[in-house]
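Let me begin by presenting the structure, written as structure tokens, before commenting on it.
With one protein chain withheld, the remaining protein chains of the complex are depicted in position.
Moving on, here comes chain A:
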Amino acid sequence: MGLSKKISLFEGEKGNIIKITDLNIDGIMRRRLLDLGFVPGAYVEVLRKSPLGDPVAFRVSNTSIALRKEESHKILGELV
């Protein structure tokens, strides 16, 4: 695989699997995302993008959840 480069969840392409490394979000939204399974170390699959590219649906701990760009571009991870 070589050196993996960090991308945000928003930049992922359909079918990509991304291992979360950082959540650059604070406060209640951070708590909420953690509760939903967006935790460092978790594998997230990019399921599909809406016609205009935002929001994007992800599969995280066996459930699909759509995030807006505001959140998904602040969640970083490595392509697996």
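Everything below uses one rule, namely that a contact is a pair of C-beta atoms (placed from the backbone, for glycine too) under 8 Å apart; a residue touches a chain by one contact, two chains touch by 3 or more; residues count from 1.
Note that in this section contacts and distances are computed from a predicted model.
Enquirer: Any idea which of "Glycosyltransferase 2-like domain-containing protein", "DNA-directed DNA polymerase", "Ferrous iron transport protein B" or "Aspartyl/glutamyl-tRNA(Asn/Gln) amidotransferase subunit C" UniProt assigns to the chain that's been left out?
Expert: Cross-referencing UniProt, the chain left out corresponds to "Ferrous iron transport protein B".
Enquirer: Hey, which of A:17, A:36 or A:66 is the one touching the hidden chain?
Expert: Looking across A:17, A:36 or A:66, the contact with the absent chain belongs to A:36.
Enquirer: Write the list of chain A residues that the hidden chain touches.
Expert: For chain A, the residues touching the absent chain are 28, 31-32, 35-37, 61-63.
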